[in-house]
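Shown here: the complex without one of its protein chains, the others still in place.
Per-chain residue numbering starts at 1, and chain names A and B are given in the order in which the chains are listed.
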Amino acid sequence: MSSANAREGILATLRAGLAAAPLSVPAPPARPASLSVGPDAWALLAAVLEPLEVRLRLAATPAEAARHVADIARERGAASYARWADLPAAAEMDAALAGLTRLEPNPSGCCQALARADLGLTFAQAALMDSGSLVLVAGPQRPRSVSLLPPTHVCLVPRAGLVADVSALPELLRRHAAASGAFPQGLLPSCLNLITGPSSTADIELVLVRGVHGPGALDVVGLDWDLE
Amino acid sequence: MRITLMIPCLVEDCLPEIGLAVVSVLERLGVGVDHPRVQTCCGQMAWKTGDVARARALALRSLELFAGPAPVVCPSGSCAKMLRTYPELFAPGTPDHARALDLAGRVFEFCEFVLSLPGAPDIGAEWNVRAALHRSCQMDGSDAPQRLLSAVRGLTLLEPERPERCCGFGGLFSLQFPAVSESLLEDKAHELLALDPEILVSAEPSCLMNISGYLARLGRPVRPLHAAQALDHGLDLGLQGALTGALTGGPTWR
Partner (left out) sequence: MEINPRDFREQSEKACHDATLRAVLDHATRYFQAKRGAALETFADRETHFARARAARLAALSRLPELLEQLEQTATAAGTRVHWAADAAQAREIITGIAQDCGAKVVVKGKSMVTEEIALNPALEAAGMEVWETDLGEFIVQLAGEPPSHIIAPCIHKSRADVAALFRAKLGLLGLSGLDGLPGQENLSDAASIPELTLLARKALREKFLAADLGVTGVNIAVAETGSVILVENEGNIRMSTTCPPVHVAVMSLEKVAATLEDAADILRVLPRSATGQKMSSYVSVLTGPRRPNEQDGARETHLVILDNGRSEVLAEPILREALLCFRCGACLNSCPVYQTIGGHAYGSVYSGPIGALLSSLLLPAQDTRDLPFGCTLCGACKRTCPLGIDHPRLMLRLRERVCQSSGTGLAGAAHSFLALHPLFYRLAVGAARAVDPNLDLLPRLPGFPGLANFVDTRQPPELKKPFSAQLLRLRKKQARTKKPHTNKGDA
């Protein structure tokens, strides 16, 4: 049987099943109200990140953000880094990390190149206060592997990106899709990652270990100013 | 008020003292009790083996026996649940389905029923005793036994570490998967014995039989009592105003 025949067979069986025994769906209750994003949003985010062993550092200026990133690189013993190309305060970051080797992703062997980096520096479109999840949207200047292959991941989170929970995601994705006019209407970015704490496993004897395949360390720098 | 008493087959022939305690408690609380004869099996056994046709035939028998309008009270969570399941056995819209729905709406597990009476949960019972409660998964999460027993003056209600965990009986399950059943029972027995109880109480006769039979074989017997028996004895003591007195009644298991 070909895949096309399978398709027709499967759909016909499903249709016949629903016709024989219709399935009605009771209206669900209204979605509970989300957390409100107020002046204490950074504190809420820090509190939810803390049990994940993720430290939030706040920066009031690009220079302060760059200093935080340099501190993190030093604390984690990083000798090399890779970063997304279009970061806020990118110039300040490079200056602050001048002592480290910057690895450039090359399209032919992006993962191979970035696997050698000690630290990956990215930027979150949003952060979910309910769970401490960082919302990263991949794109041409933003390889997925920067937040995945290096043992340390540092993520910049803008003040305007603080949202309540995952129910904010559809709206955010649609806005993103609408803005990317180059693609057919409604097409989402190729990859969106919610990142919540470091890579982890408890597969052996249920003992929690950070850093299995992804970064064992995650640091967040809050950009507490208005990005344009 | 009068109720119709539904007596599980296990109680009819093996644990009749449970039935008598039910009658005693209800009558002392001013409830008249009618017991239609001859009751056999509510169909639970057939239903749980997947024999729907026979379960339906037995359900029809129950529909005759327990034709309305009085409330039907049953000293077993699982049998009460079976009676509430009857509507599933008949096609909606048929007269039998309507009768099954009517019956399902009038069925009470014994503790639930007592709890609905005026004055409950404190029915004037009193017993200075350490009682381990087995909630029984067949009670569908009802907390009626806990609430009634907690209101017995002097009674220390003890619950095992995992109060809702199954004792491993499961009817047919205990016959088809004897080693697994026994493992669950072993867990349950140890959690109960850890409470160092004087009596073991449950509102489910089959669990009571399963657990107490195992404790007896272990050589660590704990007097098993249905909630109705515990309340009945508590009412005796409450009336006498005395906290002492030899235990009478209750199943004696060799």
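To be clear about the criterion, a contact is a pair of C-beta atoms (placed from the backbone, for glycine too) under 8 Å apart; a residue touches a chain by one contact, two chains touch by 3 or more.
A quick note: this is a predicted structure, and the numbers were derived from the prediction, not measured.
Novice: To test your reading of the contact rule: which positions on subunit B touch the chain that is missing from view?
Specialist: 7, 9-17, 19-21, 23-24, 27-28, 35, 37-41, 43, 45-52, 54, 57-58, 61, 137-138, 140-141, 164-166, 168-170, 172-185, 187, 209-210, 212-214, 216-217, 236, 248-254
Novice: In the full complex, which residues of subunit A touch the absent chain?
Specialist: These residues touch the chain not displayed: 1, 3-7, 9-11, 13-18, 20-21, 23-32, 48, 105-107, 110-112, 114-115, 128, 130-133, 138-140, 143-145, 148, 165-167, 169-170, 173-174, 183-184, 186-207, 209, 211-215.
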